[in-house]
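Please see the structure below; I have some questions.
Only a single protein chain was left out; the remaining protein chains are all shown in position.
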Amino acid sequence: MTEPDPTVDAAIRMRGITMSYGSVQALTGVDLDVAGGHLMTLLGPSGSGKTTALRLIAGFDRPDAGSIELGGETMVGPGAFVPPDRRRVGMVFQDYALFPHLTVARNVGYGVAKRERPQRVREILELVGLSGKAARLPHELSGGEQQRVALARALAPDPRVILLDEPFSNLDAALRARVRNEVAEILRRSGTTAIFVTHDQEEALSLSDTVAVMHDGGIVQTGTPTEIYHHPADRWVAAFLGDADFLPGRADDGSVTTSVGVFPSPHRGSVTVMIRPESVAVRPTPDGTAIVTRREFFGHDQLVTIGLPDGSVVRARLGPAPFLRPGDHVDITVDEAATFPGVGAH
Amino acid sequence: MAAVAPPGVVPTPKPSVQKPRRASAALWAAAIAVTLPGAAPILHLLWTVVKPGGFDAGGISATRLLQLFGSTTLLVGSVTATALAAGTATAWLTSRTDIAGRGVWSTLVSLPLVIPSFVGALAMLGSSGNGGLMSLALSAIGLPRLPVFSGFWAAWGALSLWNFSYVHLVTTPALRRMDPSLEEAARGLGATRWRTLRDVVLPQLRPALLGSSLLVALYVISDFGAVSLLRYETFTRAIYTQFRGRLDVTPALFLSGILVAGALVLVLVEQRNRGKASLAARRPARPPERIPLRGARRVAAYGFLTTVVIGGLVLPIVTLGWWAMRGLSLGNVFDPVWAEAARSTGVALAAAAATVAAALPLAILTVRHPSRPAGVLESISWSTYSLPHLAVGLGFLTLSIRFVPAVYQTVVLLIIAYMAMFLPQALSATQAGLRQVGPHLEDASRGLGVGALATLRRVTVPLVWRSLLAGGGLVFLTVMKELPATLLLRPTGFETLAVRIWSASSELFYTQASVAALVLIGISAVPLYLLVTRDR
Partner (left out) sequence: MRRLPALVISLALVVAACGGSGDDGAESTTTTTAAKATATTAASETTTTAPTDEPGEPLVLYSGRNENFVQPVIDSFTAATGIEVEVRYGGTGDLATTITAEGESTPADVFWAQDPAFIGGIAKQGLLAELPADVLGMVESRYADDDGQWVGITGRSRVLVYNTDLVLEDELPDSVWDLVEPEWDGRFGVAPTNGSFVAFVSAMVLVEGEERTLEWLQGIAANDPVIFDGNGPIVDAVVAGDVDAGLVNHYYLLQRIAQLGEVPARNHFFPPGDPGGLVMAAGAGVLVGSDQQEAAVELIRHLLSAESQAHFLTLFEYPLVDGVAAPEGQPALAELPTLGISLTDTADTLEPALRLIAEAGLT
C-alpha cells in the first residue's frame, strides 16, 4: 500500500454544503478546507451542525446541495454520491460503536483486507499500546481502552481521513486530558488527516492545528487556536471560546479609549472592546478606583470580578496570590484587547 | 415480543434530529418481494368483491350483520381488556415483587400459549356439563354439577385464558428494562405506589401494551374454532358458515373484507398511539426495586397466579388426559400420531425459518429507512394477518390453480401461505431487535469499508439473532395451531396434528383427539419454554 501524499490525497474540500431535516436547517452554505496531515477541529455548541458535517463527510447522510472532495476525488456532487463503504474515511463514534460480539483484534481488523489482517492488527495495536488485549471483548475493557480500540479500528484500514465525533466526552475528567494527548500523538505519528468534533473549547484549542468555529449551521471563523482566541471574528465567538468581558468604546484614528486603557483598533466609530481575564493585572491599593466585588478560588488560580467606577465590570484571572477579598480597592491594567465594530450583542 | 438487548451494547445517545438514509434499490426489491405473497390473498379478495354481484352477504340481513358485528366487538373488547389486565398483573407480579419462585411462575404463566384455543374450548366443554370432568369431581363431593360452559362468558373465558400470555411475554422484558430512577423520583415527590404505577410505569409500558393488545384483538377477531364450539355467534363464524354451505365463495370473501376493514382500523389506531417512546434499550444501572408483598396481598398474589395457571394450563391438560384415559379404558383404539407430529413440526419449522428470513428486509426497511411507502408495505402484511385464514386459503387456492397449478396442494404453497399470514409476528420481533441495536454499529461497519450485505451478515444478524429467534418461535407456535388454511391447501394426505384433532373431535373420537392434542401441546411447549427462559 503506497503512503498517501499528505498534501494532495488527504485533503478535504467542502463547498456550499446545505442540509436540512424537515423544518430544521442544519447547515447553510458551508465551505471548509482541511490540509493533508492536519488536525482540524469543528467547534461549536450543540445544534451548530458539526456532527452533521462529519456525517456528510463520512457518507452517512446526503446534503441537499454542495460538494465534497476527498484527496481531489469527488465524493458528493451534482449527480455523484459515493457510499460510505467506498470513501476510505475512518470514523470514531462518540460511544465508540465497538462490535460487542467481536474481540479487540477482530474489531480492529474488521475493515482490513483478510490477507493483511494479522500483520496490520499487530502494528496498530502496538501503535495504540493495546498489544496485550487483543483477545479481550469490548465490555471487558476500561473506557480509555475502548477509546483506543475505536481509534485503532478506524486507523487500521489506512483511511484518507479520520473523523472523531466528541470522542472524549464519555471519559472521566481526570482521564480526559491524558487520553486527549495520547490520541493527538498517535494521529500525528500516523500522519493521518483528522477532523475532531467537539463543544469543548479547551479540547479544541489544545489539540488542533486549525479550528473552525460553527454556529447555527455555518462556519463563523477558521484559524489557528491562537488566532481565534485572541482575535475572534465577533462577540459570539469571543464569548464561546473563553471568558470575556465587553466594554463599549469609540474608535478614532487607529485606537480606542476606554476606562481601562487605550487599545489599537482597525475600526472606526462605535466599537466593542473585548477583554480576556488573563490580560488583566490587579494591584491592590487603598486608593484604587476599582473595587473587588467577587472572588472565585480554584486552588491553582483565582477569578476576581472587579467593578469599575463607571459601572462596567471586568474579570481578572490571577495566580493564587494576592489574597483578595470583596470590597478591596485595586488598580487594574489591561495588556491587550480585541475590538469589534458596533455596540451591543452580536 | 420478548426481545433481548445484546450484552455490552451502549446505545447511542440519539442526535436531536436524524434524517433516515435512503434505502438501496436491492433492499426495496427484497422488501417488496416478501410482501407479495401477503398481497396475493388481499388482491384476490378485492378482485372478487369488486366484480358485479360482489357485495353479497349471502342472505344475512343487515340487522343480523350489525348484531354479529356487535357481538364480535363485545368479545374482542372484553377479552383484550381482560388479557391486558391479567397479563400486566402477572408480568408485574413476576418481575417487580418479592414473591417466591418468580421465574417458575413466569414460565408457567407463559405456557398457556401452547394450547390452541379450539383445543382449550374443547377441554372447557369436556370439563363442564353433566358429563364433564369438573362436574364429576364436584358431584363426588356432593356439590351440584356445572352447567355446560357456553355462550359469551365461556368464549370470553376461553379466549382470555389462552391469549393473555401474549401480554405477559411482551410486558415482562419491558418492565425489567425500565429505569428505576423515574419511579424513585415520583415516590420522592410523594406519589403512592398506585399513583406511580399509573403515572410513571404504565406510560412507559405503552408500546408494549399496545402492541400485545393488538395481537390479542386481532386473534380474537379471527378465531373460529373456540367460538363455534362454545356457541357464541360472531362475525367470523358467519364467514365460515358462508363458506361451508355455498359453492360460490363471494359472500365469504365479502364478509372477510368487512372484517379486515374493521381490523385495519385497530391496526391504525395502534400505530398512531404507539407514541414516540421507543422500547427501552438500556439496561438500567441498577435493577428496579422489589416491592414486598405481605399478608393478604401476598396470599392474593399467589391465589391469582395459581388460578390463572390452573385455568389456562392444568385444567385443559388434565381434561384431555382424562378423556384419553377414559377412552382407552373403554377399549377405544387410537392411531399413534407420529406421522402427524413429524409433519406439523417439520412444516412449522420450515415456515418459521422462511418467515423470519422474509421479515428481515422489511424490518430493516421500516426501522432504518422509514418512509411512507415502507409503511404501506408493512400495512399490507398486517392486513393479511387480519384476514380470516379461510380467506387466505381461498386466495392461494384460486390463484395457484389458475396460474401455478404445479404448486397447488404442495407443502411449498402451504409454507408460502403461512409466511403470508404470519409475517407480522416475525416482523415486530425483528423490528424490536433492530431498534435496540441501533444503526451506529452498522454505520461503523460501513465506514470501515464493509458493504451493506456483508454488514448484515457480520454485524446485524449476530446482534439481533435473539429477536429473530423470538419471532421464529412465535411463528412456529402459530403454525402448529393453524387449521382453516391448512385444511384447504394441504397436499392430500398431509394431515397435521391440528387437522387430526379437528377431524377426530368432529366425529366424536375424543380419545384420538385428546391424544393428538396432548402431543401438539407437548411439542409446542419446547420452543415456548426456550423462548421464555432464554430471556432471563
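Per-chain numbering from 1; labels A and B assigned in written order.
In this section, contacts are C-beta pairs under 8 Å (C-beta built on N, C-alpha and C of every residue); 3 or more make two chains touch, one makes a residue touch a chain.
Because the structure is a prediction, the values reported are computed rather than measured.
One chain is not displayed; in the complete assembly it touches the shown chains B. Only one of B:I32, B:L46, B:L182 or B:V411 touches the chain withheld from this view, namely B:V411. Across B:E183, B:E270, B:E340 or B:E378, the single residue that touches the chain missing here is B:E340.
The chain that is not drawn here is touched, among residues B:L108, B:L394, B:L477 or B:I501, by B:L394.
Listed for chain B, the residues touching the missing chain in the whole complex are 58-61, 64, 125, 129-132, 147-148, 150, 228-229, 231, 233, 237-238, 240-249, 330, 332, 335-340, 342-343, 345-350, 353, 394, 397-398, 401, 405, 408-411, 415, 469, 487-488, 491-495, 503, 505-509.
Everything below uses one rule, namely that only the chains that are shown with their structure count from here on.
For chain A in complex with chain B, the residues that touch the partner chain are 21-22, 24, 26, 46-47, 51, 58-62, 83-86, 88-91, 93-97, 99-101, 110-111, 137-139, 153-154, 157.
In the complex of the two chains, the chain B residues touching chain A come out as 6-13, 15-19, 21-22, 440-441, 443-452, 458-459, 462-463.
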